[in-house]
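Attaching a single structure in structure tokens format; questions to follow.
All protein chains but one are shown at their positions in the complex.
Moving on, here comes chain A:
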Amino acid sequence: MVGKRKRETSVVSRSTAKKEEDAPPAVVDTSAHDVFRKFFEAQFEPIETPKEAVDDESDEQEDDSDGEGSESETGSEWSGVSGEDEEGKVEVVEHRDASSSEHLANKKARKAFMSSKLPTLTEKPTAVKRAPTKEKEDDDPKEADNLKHDLALQRLLKESHLLEDASDLAPTGKNRLKALDLRMQELGAKSSLYHQKMPSAHRRGIKAKAETKEDKRRRDARENGIILEKPAHKVNKSSSGRRERGVGGPSIGKFAGGTLNLSKSDIFSVKGKAMAGRKKPSRGKPKGRR
């Protein structure tokens, strides 16, 4: 408490009332120090003291300690030293602080050390965790920029075929909608927005037309000696097995009108062996007995 006040006096001027409280102990301290100082100065060089601080205080203490002693001025000069003395006391307090702080030894460190795992030699979990976030914050704008550029590049590569005729990189109008559709499909949309509902014969016609067109294009190119891109790989969807069905439906056959209809192939799939073996019953029997 006292030490604090001392420090304040060195920085700013204050009301006299407070200083009056300080003064008497300072004077008592200083008388002894003054003797030491004189002795020291006799032996070595005179000691320099910070002037401003002393000035402030000395004015003050002259007023206070006029009646007390003749050496009031020198004494007041030495209040700085007495302040240092009190700093020594503060050190002691610090030490106690350190020892008491172990009670709040942080939980994370405790957990890390007391777990059944080995305490890793170079570990500093909290520091390690913080470091990357700091870095992230540091080059955050750069990183974000890079990510943005990456995304733009990817999109450009994927949608470049739409931009063949467009002069601008950002598609507009029909192309924009197509690009959006592509992106949605990439994100997991089941079908294209432009997948229209129509009679199957109609669709087949469209497909056939597209195929013939493509065939013609390729044939022409081949005849003219132009090398084209490789034909896109055709995925045979129909042969990919059972389509996905709802939960709880029959695992075999077709349920329609309240009845489960089993086709021949269904029945064969269930008891294929028996049907196959039925043809030759005479041979099957002796085999079974043996």
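The working rule: a residue touches a chain if its C-beta (ideal position, glycine included) is under 8 Å from a C-beta of that chain, and two chains touch if they have at least 3 such contacts; residues count from 1.
Definition applied: contacts and distances are computed from a predicted model.
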item: Which of "18S rRNA biogenesis protein", "Dynactin subunit 4", "BPL/LPL catalytic domain-containing protein" or "Elongator complex protein 6" matches, in UniProt, the chain that is not displayed; value: "18S rRNA biogenesis protein"
item: Touch criterion as defined above, residue of A:S116, A:S200, A:S251 or A:S265 at the omitted chain; value: A:S116
item: Residue ranges of chain A at the interface with the undisplayed chain; value: 95, 98-99, 102-103, 105, 109-110, 113-114, 116-122
